[in-house]
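Only a single protein chain was left out; the remaining protein chains are all shown in position.
Presenting subunit A:
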Amino acid sequence: MSLREYLGFRVDGRPGELSPTSMGSLAYQEDYEEEKNSAFTWEVKANSRAYNSRFKEKVFLCWRRRKYKTNIIRTAKYNVFSFLPLNLYEQFHRMSNIYFLLVIILQAFPEISTLPWFTLFAPFVCLLLIRATRDLVDDIGRHRNDRIINNRPCQILQGKRFLWRRWMNICVGDLVCLHKDSIVPADLLLLASTEPSSLCYVETADIDGETNLKFRQAPMVTHHELTSMRMMECFQEPAMPSAPDCPSPTGKVVCEEPNSRMHHFVGCLEWKGKKYPLDSGNILLRGCKIRNTDTCYGMVIYAGFDTKIMKNCGKFHLKRTKIDLLVNKLVLLVQIFLSLVLISAALTLGFWYQVQEFKAHYYVSHKHAHGVLMETFLIFWGFLILLSAMVPMALFIIAEFIYLGNSVFINWDEQMYYEPKDLPAMARSTSLNDQLGQVEYIFSDKTGTLTQNIMTFKKCCIEGCVYGPDAKSSYMVNPYLWNKFADGKLLFYNAELLHAVQSKKDKMVQEFWRLLAICHTVMVQEKGNQLLYQAASPDEEALVTAARNFGYVFLSRTQDSITVMELGKERVYKVLAMMDFNSVRKRMSVLVRNPEGTIYLYTKGADTVIFERLYRKGEMEWTTEEALASFAQETLRTLCLAYKEVDEDTYEHWHRRHQEASILLQNRAQALHQVYEEMEQDLQLLGVTAIEDKLQDGVPETIQCLKQGNIKVWVLTGDKQETAVNIGFACQLLSENMLILEEKEIVRSRSQILETYWEKNNNLRQAKGRAEDQASPKISMAMVISGDLLDQLFLSLRKEPRVLIQSAEESWQELGEQRADFLQARRVSQIWQLLGMQHRSSRLAPQDQELNGSKNFEAQRERAFVSLALKCQAVICCRVTPKQKALIVALVKKYQNVVTLAIGDGANDVNMIKSGCRAAGPRGRTAGGRLGPMAVRVLTAADIGVGLAGQEGMQAVQNSDYVLAQFCFLQRLLLVHGRWSYMRVCKFLRYFIYKTIASMMGQVWFAFYSGFSAQPLYEGWFLALFNLLYSTLPVLFIGLFEQDVSAERSLQLPELYMAGQKDELFNYRVFFQAIAHGMFTSVVNFFMTLWLYHDMASPASPGDYQSFTVVMALSSLLSITVEVGAAHAPPGLGALRSAGPAQGPRGHLQGSRLPGNFSLPGQVILIIKYWTVLSVLAILLSLSAYVVMTWATQSFWLFRISPTTFSFLCEPPGRVLGGGARCRPGLTQVWPHWALSRPLRLWLLSGDLHRAPWGHRARPWCGTQSRFWKALSRLRCDPALSPDADRNVLTHPFVLLVVLLNVSLNTLPVLALRVIYHTLTKPRPKVEVEAPPSEEIITVEPAHYLQREARGRRSSYAFSHREGYADLITQGTILRRTPGANSMLADPTMPMPYEEEPTSSQVEPSRWHSRRASLLGRKHRHRSMAHSDDLQPASVPGVGSSSLTGSPSYLENQFSISKNLPPTPEWQAGPMQENSSTSTTQEAPAGPKH
């Protein structure tokens, strides 16, 4: 049953509400679709829990549960019992974990168990534990949050009174009472409020980030009926069976099922046998804040997870960084596949032959009890287990530490701390740090991100005379002190102007300020002695405030009058007509009759609009235009003011026409427009105001710096083009010598530009390949486009959604296929690129095939457009909706495999910031083929989202990955932290891979000498602890503390950042380089040792397995530890460091040279370039961990406990030589220290050179060496146990010499290569003077690239905001007439305006319809909001919000009524209620005034 059928009538009969408007975007389409599906099945009876809980829904088979959720929010994933199983379940969702588990299970089979059980088990348990701990900590935080939210207090009607309960106690159907500034606990139907007409003002900052007030209104019926507590009881189900006062049955709401559409609600209230429609204007959403309303009552419709905001909380899927993906791919593909399968297979094959031979080896033949085939099969698995150590489990653990550490460093950075707000930077996501070092595109919001969203009155021009701010120092005291209404915050001081105002001589000056005081839609309220202005846009508030400071104080307004205090004299102007802004008119006018009876028209508007309507153009106008131009040059937002006197006759005439027009049923807006147009003619220019949209600190510098780092900044804003361009210039995104492609130019010749461009591109690419890419950026271009154009351009948006739904099932599929294609293509291109094949320059190439295949013209155009846009140095997209913002990001990501970063502060930026978009709702999912656009949205998210903890609520912050306080911190975040993180992660990965290969490949080599029997080369404990302990700390150090260049240098040389964009520090090449290097090391270690041992006759018989193993282990460990000190550094640093300062920070590195020099990572110096105490400590600690753990695992003590587990013994306590009592210290325990101090060891050894050979005579050093040895020898000497030969391998000089040889052979050649390479390719960054864009280039360009005229950039009207409260004002809905008639609660005998038909005698049809109209207006505004992102807070938030909290209603100053009447006892529910409960019984509802 559809909603309409149910209602039996059309919802208000306005198709406009339900049919698509021009903005036929995804948003609507979704709405429509869902609406079609939405059944009308959600029934809620007021305060009747028994009834409401009857509804059940089937969950699983017979298990049913209550349909209506309680208001308890549980965002935590686990509870005490579910933690273990759930967490394990989640952990084993990871491929790698399953793999390791598999290997561990395999290991349980003795036939193939090549490694001791603990070798893999111990690290695996560590891994699981660490991850589980992290999850646990996260979850505890969520639990805490949930608890706080669930325990918030609120008042619920229970029985006859409202009792304080917690949020979690709220059930669907409950009646709740909310007070000023409380947060709405669930989605409520507003039943009544203490405001006139049961309006209720809410701030939705937490939902959509807008801080301006929105109003909701109760349905008229409840507004009139529920006037008392008793009536409230009536609404609910009677607590007692007989409620004499309540003849009517319970109120019941029937509406659609919970859904996620924030601004959509359709339902119907059944009460007393009648049905009343409800819409989203009646609904208070969870998360809103009640403002300016003393008390309001609501009935819970959706609770808990059913609420709209919770439905909107999409699941966040983890963003993964490029490197993360690459590493996973490498680990999975290369290591598992290559090393485990291929190598294992090869080795197994070797075994195949060997095993046949082994049949002759009688000593082992019995051990190979199975057939050859079976043995081979078993040995394969044996190898698989053996080589599983090659998949570095520890990599994941350490990587997590590193990511976490780098995030913490971001949080700790003092230079990203914003003191005024006590806001440090915050990394909310810990897994994206390295990507911060690779950002290529920044998508920035404008308002609140680039700008402070504070408008300051900067300059004005009155009658051609420009008044700018005087030097501040000339005023010791506030010059506005004479004016008691001055707010003292105006920073515009101009003595001359002030004098002119005070002297009252200049009529024009007076009219100028009067206009500013009268012509606006600002609301005022008084708080204490202060006036607080509520404006629809900050511009307007700035103007009114300026007027106020200059003595023209706007005091109050009624429906038809405005009271202004003019230089101490109060004057009341009668408002005859108010002609509000809209984006077409670009002006606003007020027609007033002044106290003297003269009628004036005051108009303010965009210069273009106003100048058209002047009655003459004299000298003054010309000078004013000059002033305008100069203001525009300074990127100020300008506004022209004009007025005219209207004679009575004209007015009478016009008034009639206006009346007629305003009651028209059709085309009223158009007719009104016409009428307004008639009036606004022949104006007299007063002057111009100039308002500065203040940029945030350091924005131009930051953008400049980012541009040098080859980061392209796109500004996506809902603002108008002029404003956006203005800001673009202000923040140096655009510059004079840029070619600015504007919409006109693009559109006019789109068919030419884009397509020819595309063709040219194609040809060029075919012809010249990648050279093309580097050639074109010479012309610096910028592009300014609007959302509408995007709509036209992007095929996915262009089509009418309806058409899509109805007709083209296949077209969707086509879309889907295309997307799949592009996904595929992206993957391919990614792989290619990662392979280091320089695929980058022809990134678009893979799509060519798709293109040729589909021959899709639209796609071609889209692509052409994007590639054109990508060529531009700067792109400004204005008038884009939040969704389009996300789409633009998606588009760039679609065609370019680049890292994008979105930064914004408001809810309108959430889409582009958010990590994971709300995936299409359940219905969307079932819609199958129509998933297209939704899926696009899932893709949209930028790689990194940065939220500015600004003024526009917390939505952006809550959805972001990083939180900054200021835009300029972005510079440090990217250039310093991002670059460091990227460099650290890359070095870490490179080193880790090297380390793994260097140590583990030995096993493969060993297989060739152990009969391919999968004999491990290393001892189990070494393998188990190697990656966990022995080699971890240096790696961690690299990942956490490594710095190639200091922070200051990073900022001075943004060019360094480019390495990250090009994936230079870690890609397939680096990977293979690391592997090759690792192979080299392992080959040297293994074969040198092998060779030296091969023909060895020594008493120590070092050829035994244990010795060999230990020598190999030590060689590997030392080699890789030394390698920590020697690996690759970021390219070209040495030179940069030395040459840097000389050439200046602005030196441009020549593009053509750079790729060569900058992409060669081999030249380095030392992996650790940043030696601190910590790095030394890290190395020492890891080596001592080896010493300690080796000592421990090879100790007698553990051996005696479990001889099989700890079968290696490495401790020769001493030995008695030839029966003598002298002994030698047990060197084993200290030998690693020896290894560290080779010279010492050599010296010790050389002391023995001419002595008796090993093992025969007293070691000379026993008695002669330091006290340390003596002590040790005392400890260890036990003559009683006199064996004859000490066979301990590691005390043997030979062994140590071998280790030394291995290590030096591993280190020195590599070192030499690097030095040579470094010398050979010493990059010499060349200073390239930034070539001024040469004229020739521009002239070469086609004609339609004409440079814009200078005037075109002049800021015209800066009204990018929506209409003000004019409709509300003129309707008087929110205004109280007189104290008497204004009482809140209606006299029951008053006629019900709701049920009246609209009367034609009224300007507005009826109260109800007026509200509907205003709702319509609001709806319209929502649309336009979608267009413009500055649905700015109606006021400067700091001021505005505090002002809102102050007084119960607007205009209290004028109609002051006592609202705090003594509460009736039955309302008294709790102590907290006193000041806020309002006795509604004594106030009649404001009767509608017609």
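As a convention for this text, a residue touches a chain if its C-beta (ideal position, glycine included) is under 8 Å from a C-beta of that chain, and two chains touch if they have at least 3 such contacts; residues count from 1.
The working rule: contacts and distances are computed from a predicted model.
Taking the options "Cell cycle control protein", "NADPH:adrenodoxin oxidoreductase, mitochondrial", "Protein prenyltransferase alpha subunit repeat containing 1" or "Translation initiation factor eIF2B subunit beta" in turn, only "Cell cycle control protein" matches the UniProt protein name of the chain that is not displayed. Only one of the listed residues, A:70, A:87, A:114 or A:1052, touches the absent chain: A:114. Here the missing chain is touched by one residue of A:57, A:419 or A:619, and it is A:419. Contact residues of subunit A toward the unshown chain are 110, 114, 357-358, 360-364, 366-369, 382, 409, 411-415, 417, 419, 421-424, 949, 954, 957-958, 980, 1009-1011, 1013-1016, 1041, 1043, 1047, 1088, 1090-1109, 1134, 1137, 1165-1166, 1169-1174, 1196, 1199-1200, 1202-1204, 1207, 1209-1215, 1242, 1245, 1248-1251, 1253-1256, 1281, 1283-1288, 1292-1294, 1297-1298, 1301, 1304-1305, 1308-1309, 1311-1312, 1314-1316, 1318-1320, 1322, 1324, 1326.
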